[in-house]
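First up is the structure itself, then whatever we jot down about it.
As you look at this complex, bear in mind that one protein chain is not there, while each of the others sits in place.
As written, the chain order gives the labels A, B and C, with residue 1 at the start of each chain.
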Amino acid sequence: MNHQKLDVAVLGATGAVGQRFVQLLENHPWFRVAEVIGSSRTAGRPYGEAANWVLDGGPPDSVAGLTVKALEDNFTSPLIFSALPKEAAETREFELASAGHVVCTNASANRMVEDVPLLLPEANADHARLIEIQRRKRGWTTGAIIANSNCTAMPVVMALAPLRQFGVNKVFIVSAQAVSGAGYPGVASLDILDNIIPYVSGDEDKLETETLRMLGELNGDHVLWLNAAVSASCNRVPVVDGHLVTVSVELEARPAMDELIAAWAAFRGPQPVPQLPSAPEQPVQYLPQIDRPQTRRDRNAGNGMATSVGRLRECPILGYKFAALSHNTIRGAAGGSILNAELLAATGYLGDFQPMLAVQNAV
Amino acid sequence: MNHQKLDVAVLGATGAVGQRFVQLLENHPWFRVAEVIGSSRTAGRPYGEAANWVLDGGPPDSVAGLTVKALEDNFTSPLIFSALPKEAAETREFELASAGHVVCTNASANRMVEDVPLLLPEANADHARLIEIQRRKRGWTTGAIIANSNCTAMPVVMALAPLRQFGVNKVFIVSAQAVSGAGYPGVASLDILDNIIPYVSGDEDKLETETLRMLGELNGDHVLWLNAAVSASCNRVPVVDGHLVTVSVELEARPAMDELIAAWAAFRGPQPVPQLPSAPEQPVQYLPQIDRPQTRRDRNAGNGMATSVGRLRECPILGYKFAALSHNTIRGAAGGSILNAELLAATGYLGDFQPMLAVQNAV
Amino acid sequence: MNHQKLDVAVLGATGAVGQRFVQLLENHPWFRVAEVIGSSRTAGRPYGEAANWVLDGGPPDSVAGLTVKALEDNFTSPLIFSALPKEAAETREFELASAGHVVCTNASANRMVEDVPLLLPEANADHARLIEIQRRKRGWTTGAIIANSNCTAMPVVMALAPLRQFGVNKVFIVSAQAVSGAGYPGVASLDILDNIIPYVSGDEDKLETETLRMLGELNGDHVLWLNAAVSASCNRVPVVDGHLVTVSVELEARPAMDELIAAWAAFRGPQPVPQLPSAPEQPVQYLPQIDRPQTRRDRNAGNGMATSVGRLRECPILGYKFAALSHNTIRGAAGGSILNAELLAATGYLGDFQPMLAVQNAV
Partner (left out) sequence: MNHQKLDVAVLGATGAVGQRFVQLLENHPWFRVAEVIGSSRTAGRPYGEAANWVLDGGPPDSVAGLTVKALEDNFTSPLIFSALPKEAAETREFELASAGHVVCTNASANRMVEDVPLLLPEANADHARLIEIQRRKRGWTTGAIIANSNCTAMPVVMALAPLRQFGVNKVFIVSAQAVSGAGYPGVASLDILDNIIPYVSGDEDKLETETLRMLGELNGDHVLWLNAAVSASCNRVPVVDGHLVTVSVELEARPAMDELIAAWAAFRGPQPVPQLPSAPEQPVQYLPQIDRPQTRRDRNAGNGMATSVGRLRECPILGYKFAALSHNTIRGAAGGSILNAELLAATGYLGDFQPMLAVQNAV
């Protein structure tokens, strides 16, 4: 390993997803949190005081002492993680990319911009090449914007990517989403204790579009979306973390059930994805028990970076149905963005920063 | 009203659904709990002591003092409500019907027996005429068995019954089911706090079959099932009461969204159903808010006897999607069985017992 | 009954407690909601749209169509219920009383003002006579301010009032408080799912002072506080409604355990309290089961107006310990304030409005 870690900045660092970035980057082998950026209300204060820490324990000592910067400030870190709200993200992320920063964003604002890669490395690492289009088209040399997906689309894409070989035609999705997906303060406890809410603002649209873009093929300067119909219904449920999706899918090739299980078991991202430090050893684990995956018991699989799939059985309408689960604020948000940045670092998009790949994670 | 209430017995009276029968029958205008039947462990003890009351408050005074009888005893009540477990129900319910009792059962054991009506009065009151087949075929004169459906199939049937006029072809169902659906002690708290379990033993099969039988047409001596494909996925969620279903449906006639809402609003059971004392004034209420029905806030609509529907919108795969909710231990279990018995009483199947119809509930 | 109901206004009507006022006043035999007052954001809109209804079901039709007024407006209703936040309540409630309205407030702002009665009718109905001091001192003729207590002090006072005869010396209180006590949006779900928070802002102070004032004796123009030491520790817990308190108490007279139970059973408010329409038949019910009262199962006792007590046993330090429970947004807030207003109406403090007492509630 080179002995110098790369400085990174975290936008929206005091919010719930921002805190997850800070937590996951503690002791990261390649990256070091050098700048934390908050709202005008928190700017100028020590991070440890300004952030109302909502995760377990408290903020890492190494970050607690940093002074929170304002979004309008200039930053020195080549790599920026963004946990900004949508509105704040929309233009500021482009300004920072234009100023030479590589911005890995969890915000939804720019996910569907044609030259912004919507990355899930195991599924579409090659989409990262849109960065070249982006730079050429926009006249950037070192800057870039890369997005990770909606936290509910994420487990769907991870479960379907290994099935693309069978021809995905139609996809039915019903979600059971954790409250942490709404940030902090997010969902009021009076709205969710002993309750299910059959609505999550904006997420059904995202599932019906981001899923197809992520599963699509890079075709020159843009992504050809997967040609499939997706129907999504989203529910908010009283769990802390973990988005569970009930999926039915129609597969052109009508494979046997065993073939799906084998496809999931064999699924690995292309090199160098398996060697990235945050990559789970097995991206998709199929659980044979009749009542798994379960949100609380399986959300931390692969340190929260793996997707658990189970209950594969025949669907009388579309042919196949199963359940899939991912940790929504780790793989579905901050952890996913960090893995994206690792891919960029390992493939030369982060200037001359040359990380050492984690051979122990290689297949 | 005739001044004499009809004596009823409750089988499985000490269990969770049995308690709901006892609770709902307190102050019933037609029926009076005269006998409570428990397990061999509880037989001989006063009900108030034998029943570990799991509902709010405590057992009604009028029943607390009754001595629990054993399942093998003879009973004097013409009408029997059964909250027996499946295995206990299977033969004992037939013995009691054969002995002249009308048995309204919540057990799943005999629901799919061809001459047993699976009743949801607003949707298929005419199925009650199977009792005549039953009596003729089995040589019974006063006895009968009538079942109510699975507690998750119930809201699906209630929401689809008004749509039969449009031609129901395919139905997609994903449930979020309350823990009370599993009885007591039922689901362990370690299994469901901060957790979703994507499996409810046996319920997917029941949804894929009972739904079609209930929505079917009486054809001579049996029910012609609705000719439609149903795909069901069941989830257990951390709520106390209320089963929420996410439904997509393909309708032959491709009606406008407004027509569905109008169909739900106009839906009433055939006479005398709207006049029965437990019948909700409006069996299906459509909620216009974007985030309703919600489990805790809507489960008690119509005293727990109405079904709430909401979020009607286009489904990219089947055309229509919506959410529906019912109280699983009231309308989906004990309350449903009581309404069935009211229908039988009002239509002459309970011997010479002649109840006075509640005119105030008439349309 | 006189055929004319008294018009009432509800301040803070769109908030969580305001909604409870509106809900409980539907079909009230004496009072009729004529005016609903909200924030500047909601003023001018129909209540049904302006209020984000957080209780079960929806707002009553009779109120949904009222236009929300602003706090600065003039009101015509002689009786005003206040669910204002503390800051808004502080001066506006006095202005309204000064303008001739009787203000029954749930806000904490003015509870400890020396001439404002802090009423819990079964425990201290005679404190209402402070209204005469108030009017004389402030030059009011028809106006008045009357407060109900903190929602956690309420069950403590109700459980201790029958024990005052034994001489209350020391009181130890640890609470388990529902999220609805914090209003809406109140407690974030991320803060309370699978969590206990050992802190409720301001409530320990209120318990250690309001309890003593409510249990005190009216002495001329002020209340002599009960001379006892109170230690309170407050916890927020993941339940929707119901505040449970664990109490230890030192009693001067060292009565037998049976005497306490008898005192609770015999406890009734002075006339005319038992005849007020919202008064529970039995203000304090002692539950003999070893594991009661329980929050969900007992909070609705007496339509949410009764206090449930249980688990009386020896305390090695103070002599006696027990658990007590009340519904925090019914008896502990809106319902308590309505009962206070009923007492005022029945004792001539509401001008010439003469309600008919509910004889069926008399002892």
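Here is the rule we use: a contact is a pair of C-beta atoms (placed from the backbone, for glycine too) under 8 Å apart; a residue touches a chain by one contact, two chains touch by 3 or more.
Given the structure is predicted, the values throughout are model-derived calculations rather than measurements.
K.L.:
Who touches the missing chain here, C:Thr91, C:Gln165, C:Ser231 or C:Gln271?
P.N.:
The one listed residue touching the chain not shown is C:Ser231.
K.L.:
Out of C:Leu84, C:Ala97, C:Leu160 or C:Leu244, which touches the unshown chain?
P.N.:
Selected residue, touching the omitted chain: C:Leu244.
K.L.:
Of B:Ala70, B:Ala188 or B:Met257, which one is in contact with the hidden chain?
P.N.:
The single option touching the absent chain is B:Ala188.
K.L.:
From the listed residues B:Ala125, B:Ala161 or B:Val239, report the one that touches the chain absent from this view.
P.N.:
If we include the chain that is not displayed, B:Val239 is the one touching it.
K.L.:
Give me the chain B residues in contact with the hidden chain, please.
P.N.:
16, 54, 179-180, 184-194, 238-240
K.L.:
Over the whole complex, note the residues of chain A touching the chain we left out.
P.N.:
Those residues of chain A that touch the unshown chain are 55-57, 193-194, 240, 296-298, 300-301.
K.L.:
Considering the entire assembly, which residues of chain C contact the chain that has been omitted?
P.N.:
Given the touch definition above, chain C has residues 170, 172, 174, 176, 193-199, 208, 229-231, 233, 235, 237-240, 242, 244, 246, 248, 290-297, 310-311, 315-318, 321, 323 touching the missing chain.
Please note the rule applied: only the chains that are shown with their structure count from here on.
K.L.:
For this structure, which two chains share the highest number of contact pairs?
P.N.:
A-B
K.L.:
Which chain has its C-alpha centre closest to the mean of all protein C-alpha atoms shown?
P.N.:
The chain sitting closest to the overall C-alpha centre is B.
K.L.:
Using CA atom averages as chain centres, what separation in Å is found between chain A and chain B?
P.N.:
43
K.L.:
CA centre of chain A versus CA centre of chain C: separation in Å?
P.N.:
Going by mean C-alpha positions, chain A sits 48 Å from chain C.
K.L.:
Roughly how far is chain B from chain C, going centre to centre by Cα mean, in whole Å?
P.N.:
Once rounded, the distance between the two centres reads 39 Å.
K.L.:
Of all the residues in chain B, which ones touch at least 2 other chains?
P.N.:
Answer for chain B, listing residues that touch two or more other chains: 193-194, 240, 296-297.
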